[in-house]
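Heads up, one of the protein chains got dropped from this complex, but the rest are sitting where they should.
And now, chain A:
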Amino acid sequence: MEIDRIDGRSPNQLRPLACSRGILNRAHGSASWSQGFPRDTKVLAAVYGPKAGTKKNENPERACIEVIWKPKTGQSGKQEKEYEMILKRTLQSICILTINPNTTTSIIIQVVQDDGSLLPCAINAACAALVDAGIPLKHLAVSICCCLASSGYVILDPTKQEEEGMKAFAYLVFPNSIKLILPEGSSHAQGERMEDGIVTSVTHGAMSVEDYFHCLDRGRAATAKLSDFLRRNLQPQVLADGSKAG
């Protein structure tokens, strides 16, 4: 039972990705991330910090992460507050917070265009911007949206139009493959376990438990492609920065 997607993609196919870093002059790190062409979901992320001091009710022994979400139009409401909270907790879990205690790092997310899978797009953008700013990270995170049709069929990276007709969807964040940070062959057993883990999971709509695990498997399989893209995108600039410093 195949599902025909309007843009002719196969169910597992992601939209074309584009990412550019260092596009804002005053920000300590910035990135734009877009999914899809010519109609796309596009998010701009800027990182300022680490700045001295933490907000009230935050632990001063650790670095504090602050996320500000700006919608495309209008004022931010409950939806934006929820996105801010999810993004903040997700980024907290990938940053090494003990390196810069009693500092605040602000991440500002500006939605440029929303054509579905907005939150995953923003998480990917924020992650690229953190790397651009040189904030110490444990690992990268890659995020994807899985949609479940009423027939039980799963499609990845839906557009806005596809999102609307769906029974349920799940935003999933996985850790990037460990190959990036550890030399090949070392602690392979542990590496495999980590890739099985989920950083963040947010779902909307009712689905059966089996369908959720199905989404999880499909999403995890697709993240390899995403993390390859992220790695390719980050590497050349890292090398260039290194030669500049040398």
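In the analysis below, a residue touches a chain if its C-beta (ideal position, glycine included) is under 8 Å from a C-beta of that chain, and two chains touch if they have at least 3 such contacts; residues count from 1.
Quick note on the criterion: contacts and distances are computed from a predicted model.
Student: Missing chain's UniProt protein name, "ubiquitinyl hydrolase 1", "Transcription initiation factor IIA subunit 2", "Ribosomal RNA-processing protein 43" or "Ral guanine nucleotide dissociation stimulator-like 1 isoform X1"?
Tutor: "Ribosomal RNA-processing protein 43"
Student: Based on the whole complex, identify which of A:Ile135, A:Leu216 or A:Leu230 touches the chain you can't see.
Tutor: Only one listed residue reaches the unshown chain, and that is A:Leu216.
Student: Among the options A:Gln79, A:Gln161 or A:Gln235, which residue touches the chain absent from this view?
Tutor: Of the candidates A:Gln79, A:Gln161 or A:Gln235, A:Gln79 is in touch with the missing chain.
Student: So one chain is hidden, and I want to know which residue out of A:Thr104, A:Thr200 or A:Ser227 touches that hidden chain in the complete assembly.
Tutor: Candidates A:Thr104, A:Thr200 or A:Ser227; residue touching the omitted chain: A:Thr200.
Student: For chain A, which positions touch the chain that isn't shown here?
Tutor: With respect to the unshown chain, the touching residues of chain A are 56-57, 77-79, 81-82, 85-86, 88-94, 168, 170, 173, 175, 193-194, 196-209, 211-213, 216.
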